[in-house]
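Got a structure here, written out as structure tokens. Questions coming.
Complex shown without one protein chain; remaining protein chains in place.
Let's turn to chain A:
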Amino acid sequence: MKCVVTGSNVKVLGKAVHSLSRIGDELYLEPLDDGLSLRTVNSSRSAYACFLFAPLFFQQYQPTTPGQDLLRCKILMKSFLSIFRSLAMLEKTVEKCYISLNDRSSCLVVQLHYKYGVKKTHNLSFQDCESLQAVFSPASCPHVLRAPARILGEAVLPFPLALAEVTLGIGRGRRVILRSYQEKEEADSTTKAMVTEMSIGEEDFQQLQAPEGVAITFCLKEFRGLLSFAESANLPLTIHFDAPGRPAIFTIEDSLLDGHFVLATLLELDIHSQDQSSSEPHQQARSTAHQDNFASDDIDSYMIAMETTVGSEGSRALPSVSLTPGPQHHSNPGPDSEEDEDEAEPSPVPGTPPPKKFRSLFFGSILAPPHSPQGPNPVLAEDSDGEG
């Protein structure tokens, strides 16, 4: 594999590496016929990110050396990141970047050409690896939001840096709400009584295809990473999501590159009930309802479900109404229930995580070349919710 990146695209590449570095410790680099792909997954496999740089992104792109197989490799994120550490410097002084991968040298060579003819060559040792591919299908997600990255970037700006998760939902009047997420312990303690909430009007969105009351909670750190990339590239960000507990897919696209981030979402059992017109916020009724809901569950999931319930209590705009497990919040759909949804992708996400935090796997990595047909993935995490 050999490719040459020039001019401002070097910074774009660097910026992509920076946002990938927010997720995983290892970088999977795979030259494909339709472009160079950079992927990573976090250690708990609850977040996955992929950038694909189209051949046009490069001044020269040659995925295979004649007579050689497609090579792919896995390198330490830290060492790759260090090459692109200073983005300001990349922009100012780097004119060209050569990346090459071949069998003989058994290292990934990244060469930066600076002003004045100064040249820096990095020989990174790499590991052979299987292709990393998350199973996801934006097409199967019923809800879609699209907005300029700047709008979303500004909306997450006020959140404290230490905040782990954020809840994104559609509120009254089809306003998009971003709210800091609190766990039960936090919500209980009086010391952490602050909830930050940002509300964005529908008119700021290029697409808003989601009913009022839906909401998902996901990690902010990874989201910020993608946002900063999308903002610098001045691209709109599309968020595809489904019920809580199902992964949310964040995409950016232009003619030269596309990026996909797949993030696990928290399983929140009552968030859908937000903003329905009832006025009596009585926790009593809700917890009873939950007890009913989970009568058949194991204690673990019961407790976590309680966590999320009380956690969302932090919002005053949360009247509790019908907790009937209606059809629209099939938070733990069985594998059969989604067969009809997938078209583009060979198999849908195999299973939703047990209702814990993002500790669980929510997608599998296919250990086969991306072209080969694949059977359904093994369920990596069994549904813990028996009822469906």
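The criterion applied here is as follows: a contact is a pair of C-beta atoms (placed from the backbone, for glycine too) under 8 Å apart; a residue touches a chain by one contact, two chains touch by 3 or more; residues count from 1.
Operating definition for what follows: contacts and distances are computed from a predicted model.
Visitor: Any idea which of "Proteasome subunit alpha type", "Vacuolar fusion protein MON1", "Cell cycle checkpoint protein RAD1" or "Eukaryotic translation initiation factor 3 subunit G" UniProt assigns to the chain that's been left out?
Guide: Choosing among "Proteasome subunit alpha type", "Vacuolar fusion protein MON1", "Cell cycle checkpoint protein RAD1" or "Eukaryotic translation initiation factor 3 subunit G", the correct UniProt name is "Cell cycle checkpoint protein RAD1".
Visitor: Among A:C3, A:I99 or A:L124, single out the residue that touches the unshown chain.
Guide: For the chain that is not drawn, the touching residue is A:L124.
Visitor: Quick one: say which of A:T6, A:S79 or A:S228 touches the chain that got left out.
Guide: Answer from the full complex: A:S79 touches the omitted chain.
Visitor: Which parts of chain A face the unshown chain closely enough to count as touching?
Guide: For chain A, the residues touching the absent chain are 75-76, 78-79, 82, 85-86, 89, 93, 107-108, 116-125.
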